[in-house]
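Working notes, beginning with the structure itself.
For this view, one protein chain was removed and the others were kept in their places.
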Amino acid sequence: MSLLTLDNPVFRYFAFAAAIMIVKMMSQGWITVYRMIKVNGGFRYPEDAQQGLANPHPSPAQLLPNEYVERSRRMHENDVENIPLFLVTGLLYVCTAPAAITAAALFSTYVLSRLAHFYVVLTARSHELRATCWTIGSVITYFMAGAIVWNVLKY
Amino acid sequence: MSLLTLDNPVFRYFAFAAAIMIVKMMSQGWITVYRMIKVNGGFRYPEDAQQGLANPHPSPAQLLPNEYVERSRRMHENDVENIPLFLVTGLLYVCTAPAAITAAALFSTYVLSRLAHFYVVLTARSHELRATCWTIGSVITYFMAGAIVWNVLKY
Partner (left out) sequence: MSLLTLDNPVFRYFAFAAAIMIVKMMSQGWITVYRMIKVNGGFRYPEDAQQGLANPHPSPAQLLPNEYVERSRRMHENDVENIPLFLVTGLLYVCTAPAAITAAALFSTYVLSRLAHFYVVLTARSHELRATCWTIGSVITYFMAGAIVWNVLKY
């Protein structure tokens, strides 16, 4: 029997958590777009500082780095370093047929820690808070990777 | 029955689309290599500006940013932000047993929009054109994530 079907409650939990993280990460791109529009700058492509529908009054200064925009880019980079890893690790973890309660706890804690990380970085809270949120997600990823290795070795 | 086998036409469509996107994203690294060789610069590792088989006449200027090379790096970054997300979202979407015609339309439109995005950025076309191509891929990813959530909730 396949474990990667909606009949499997662990897969449903994972698919739901994965979809939230996918929407979160995809939305970070839109937040960068929103911030570039708001400050009318922070662009990185030379062609973006040329006249067009979206830029009636171009200026070379629009290509200078803007911290408000760069923050969103760094958040995106952090997503890129963590979320695809969670998505694949979670999927392989589902294939090891974990207990539903353990899996649900791991997936929901991961999602909550990443949403908290998002809020903490967006609002420029303390380094300690950001590090804590990131560490939770990191430890859950390690735990699932360990569970995969354990299940392969004990097979 | 498993949905992630070649017997499932939706999986075949997805695997084919996924392979194209994998080859595309992997090739962006080679495009960066090609551009670094062509301009003999744009390197980022200090050891790359030292004498060796690939660099008989080194110079510190080889480590300066080069826009021709940086463009390829930004294209790679855009792939990194979008393609792994499509790959996992598409796989989970296949697990929701969508109609073959809908899935084929989504996968092929995604691939075409990303290939158009590649061409538009490579040739430095207008911001509006680039934004349109990226938006199509983004909306398809959101749509598949929404379909995953919908299928989990209605189960």
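Chains: A and B, in written order; residue numbering restarts at 1 for each.
Criterion: a residue touches a chain if its C-beta (ideal position, glycine included) is under 8 Å from a C-beta of that chain, and two chains touch if they have at least 3 such contacts.
Quantities reported herein were computed from a predicted structural model and do not represent experimental measurements.
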| item | value |
| --- | --- |
| Listed residues A:Ser27, A:Asn40 or A:Thr96, member touching the removed chain | A:Thr96 |
| Which residue of B:Ile22, B:Leu64, B:Ala100 or B:Leu122 touches the chain not shown here | B:Ile22 |
| Contact with the hidden chain (one of B:Asn40, B:Asn55, B:Thr109 or B:Thr135) | B:Asn55 |
| Subunit B residues touching the omitted chain (full complex) | 2, 4-6, 11-12, 15-16, 18-19, 22-23, 25-26, 29-30, 33, 44-48, 50, 52-55, 76, 79-80, 83-84, 87-88, 91 |
| Hidden partner chain, residues of subunit A it touches | 1-4, 67, 71, 74, 80-82, 84-85, 88-89, 91-92, 95-97, 121, 124-128, 130-131, 134, 138, 141-142, 145-146, 148-149, 151-153, 155 |
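Please note the rule applied: only the chains that are shown with their structure count from here on.
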| item | value |
| --- | --- |
| Subunit A-subunit B separation of Cα centroids, rounded to whole Å | 17 |
